[in-house]
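One structure is given here, and the rest of the page talks about it.
All protein chains of the complex are present and in place, except for one that has been dropped.
Our next item is chain A:
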Amino acid sequence: MVSRNEKHTDVVIVGFGWVGAIMARELTQAGLNVVALERGPRRDTWPEGAYPSSIDELTHNTRHALFLQPSQSTVTVRHRDSDVAAPYRQLAAFLPGTGVGGAGLHWSGCHWRISPVELRLRSHYEERYGKDFIPQDMTIQDWGVSYEELEPHFAFAESVFGTSGQAYKVNGKIVGDGNPFDADRSTPFPLPAMKNTYSAELYSKAAAECGYHPFRIPSANASQAYTNPYGCQMGACTFCGFCSGYACYNYSKASPNVNILPALERESRFELRVECDVLKVETDSSGKKATGVIYRTSKGEEVRQTADIVILASFAYNNPYLLLLSGIGQPYDPKTGEGTVGRNFVYQNESGVTLFFGQDKFTNPFIGAGGNGVAIDDFNADNFDHGPLGFVGGAPIWVNQAGSKPISSATVPKGTPQWGAHWKKAVKDSFQHTISIHAHGTNMAFRDCYLSLDPTYSDTAGRPLLRITFNWHDNDVKMIRYVTDRMADIGRAMKPESMSVETKEFGEEFDLRHYQTTHIAGGAIMGTSPKDSVVNRYLQHWDVSNLFVIGSSAFPQGIGYNPTGIVAALAYWSAKAIRERYLKSPGPMVQA
């Protein structure tokens, strides 16, 4: 029961990660009053990132200090419609963030753009490989927005994040040894690329010897001290290696908390309320207009916040979850293919190779940064001929030495006993002498992978849990096996003593029990038609025009890169449309 109404505001934002912070900044600048609601606690560099307690692996990595505990809320998961979904009771495969900063506080810092062809994936594949190339049950589609339209927003987001990198082409001119597959840029990176670790140097050399095109990963770990356009400051990264899963103690990893919030908090039109869990979005009797949200405070009080504009900016699958709970839009039905909410749920499709060197070769894996490293894009996007290969998608391949922590990084060669004296000796022999290479691949959208409300399990507020129906498909296994073979070629060129390869087998099912990635996407996708998407090209809901749903939930299918770069660019793109068009004439910005 709603016990209290808060004063009406112009904009209410659900979730305070990157999207929430960007939208709050942009819309307060446009003169609007903004209330942001964050379900988790307030967090900042101090005390969450206070050195030395911040670099505690047991607290952060093992016990997941910055993440949403399943006891608070969780999802259920199954492989197929005929299964009964079971709750995700222990955080493992993916880690939903919570608290101020969201995933932007605990991320690693790989800050990419996107390959232009991925934004029009279906059209591109149909044009190059013919209409029959895409399997029947693969529901991939175009995003409805082009790289050229997003380019200024990528550039501005990089200036806000203090991104370190080496450009390849700026305004059509080749300017340096960046990624030759990169699309044209309007500006160089705001900071020079980070220094390479020894492992990345070895990888870079071997990849070039194999005929590929190594480049340094664009990183939102600052290579130098930096002041962004908002006046917010960063310190230079020290390669301490405590990025993913941690709040950076050094102000070096870009986060909403470091790069936007200090400026936003000086803004009288902005209010951030923490520990406010949004239960639903309310609409008027026509169902065409959002009137605000209802949220539950940490004391269990239910509060109504009305607003002229509602922005969903929560963790990937929570955006579609809120739409499902609020009854906004038609839930997706995999049998008929009708409905859009929950459609095209995707993940990331990864594999890895670990190289073990002799005792005389020290790779110092404890040095690192989340966004640091060298990658090749020769097998990402459509940078290689898929015709004879028969699959859609690809993967960047990288040495991204993010810093080995003592507990989780006990890597040993295959065949080593899993405990006892032999295991201990292998850990000791390996720790200083290993290099890991990873493929960070695409996961295509399929008709039978989707989100819906669980019929069995509910949370403490009585809401049904979100149910994920997801499994691997042959297309993605084919892709990752092909890319893994290329990765192993490079690994062999680095001349290790031994090498272990982790890849996927045909028929292998999605395994929730070990960490893969938190790069979850889809479920409230953007597109060109309300028949197959939830939001239009401006991230505006097709039916409820004062509702914007922004984040990786809008990806129509998986991408090769990490998601944060395009998520930030989409937020700035949407904010620009709201500021320049929607506010002048509220209503749908694209006619269905």
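Basically, a residue touches a chain if its C-beta (ideal position, glycine included) is under 8 Å from a C-beta of that chain, and two chains touch if they have at least 3 such contacts; residues count from 1.
Methods note: contacts and distances are computed from a predicted model.
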{"item": "Chain not displayed: protein name in its UniProt record (\"Transport permease protein\", \"Cytochrome c\", \"(2Fe-2S)-binding protein\" or \"Na(+)/H(+) antiporter subunit E1\")", "value": "\"Cytochrome c\""}
{"item": "Residue, one of A:13, A:68, A:263 or A:566, that touches the chain absent here", "value": "A:263"}
{"item": "Which of A:47, A:130 or A:180 contacts the chain that the document leaves out", "value": "A:47"}
{"item": "Sole residue of A:199, A:250 or A:411 that reaches the chain not shown, by the stated touch rule", "value": "A:250"}
{"item": "From A:138, A:160, A:240 or A:254, residue that would touch the chain that is not displayed", "value": "A:240"}
{"item": "Residue touching the undisplayed chain, where the options are A:172, A:231, A:300 or A:415", "value": "A:231"}
{"item": "Footprint left on chain A by the chain that the document does not show", "value": "44-47, 50-52, 224-225, 227, 230-236, 238, 240, 249-251, 258, 262-263, 265-266"}
